[in-house]
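Every protein chain except one is present and positioned as in the full complex.
Here is chain A:
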Amino acid sequence: MAVLTYREALNRAMTEEMEKDPNIFLMGEEVGHYEGAYKVSQGMLAKFGEKRVIDTPISENGFAGVGIGAAMVGLRPIIEFMTWNFSLVAIDQIINSAAKMNYMSAGQFPIPIVFRGAGGAGGRLAAQHSQSFESWYAHIPGLKVLAPYTPADAYGLLKTSIRDNNPTIFIESEVLYGSKGEVPEGEFLIPMGKSDIKREGTQLTIISWSRALMYVLPAAEKLAKEGISVEVLDLRSIRPLDEEGILASVRKTNKVLIVEEGWNVAGFGAQVAYLIQKEAFDYLDSPIERITQEDVPMPYAANLEKSSLPSEEKIIKKVREMIQ
């Protein structure tokens, strides 16, 4: 089995899909000659040429719209946002055009487009460059929202997204681009709406996704050494949501902690908590708990940034409280 970085896995997924389907093109700032701000599109311009790997000026609203228009007539664009922070100037196009076009046109104009790029917190980039938008986009009917953690998931889910006939919000974590993981040889797809148990356990379920798992998984290992058995469920797919997978784990462990890098208020974890209390209330032995990014714009100072985010320590402390 090959060991790839997260960025290599994404690159392989796009490259393989573009080799198969001439309707697919990649567009965004610095995706071509610069080979991607985070080097996700390395080598792709040389392979596919300027017709299919297209550098844009800084104009997210404009090129998001161009992608949607092209998708209306059957092309299958992959639109890279250098970071999801910049997607905010394109959010009108994503919500009002991409998400609703199929509905408004009674199925005449599906929008097979992938919006992808770096998201999440990290690197002391401060308030405007360090934030998570899964909850924002998950709010919108018509969109699908994915946030993979491992290179294998990134590969399998990106391929699925590219083949999907709906607009997909594919949020990568900028901190994870260099992370390595085993990616099976040969082509494989991972279906949307299917969570993955990243670690089996019996006493408590931690539900999480994307970069937050960087804290969750080591915390679970340390807790195991204390004799506390934690199950770690990686949602991977925020919308559609694997309700059955979540409920099955809750019914097994009877305790739930949700860890997310986004903000608390109206955060996606609240939706997961609602699902659990509604569908598995009788299985709960304690209140559902959440650990999130603190309710502040991201600070720059290293100590404040760290203190505002979920951490191993916070998770271990919370699990210990919940198990007692």
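Quick note on the criterion: a residue touches a chain if its C-beta (ideal position, glycine included) is under 8 Å from a C-beta of that chain, and two chains touch if they have at least 3 such contacts; residues count from 1.
Going forward, contacts and distances are computed from a predicted model.
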> Of the candidate names "Thiamine biosynthesis protein ThiS", "Spore germination protein", "Pyruvate dehydrogenase E1 component subunit alpha" or "YeeE/YedE family protein", which one corresponds to the UniProt protein name of the undepicted chain?
Replying inline: "Pyruvate dehydrogenase E1 component subunit alpha"
>> Using the document's definition of touch, tell me which of A:G43, A:G74 or A:P218 contacts the absent chain.
In response: A:G74
>> For the chain not shown, which residue from A:T15, A:Q42 or A:N61 touches it across the whole complex?
In response: A:N61
> Quick one: which of A:D164, A:E294 or A:E312 touches the chain that's been left out?
Replying inline: A:D164
>> If I consider the whole complex, including the chain that's not displayed, which of A:V3, A:A46, A:M104 or A:A266 touches that chain?
In response: A:M104
>> Residue by residue, what part of chain A touches the chain that was omitted?
In response: 25, 51, 56-57, 59, 61-75, 89, 92-93, 96-97, 101-112, 141-142, 144, 163-166
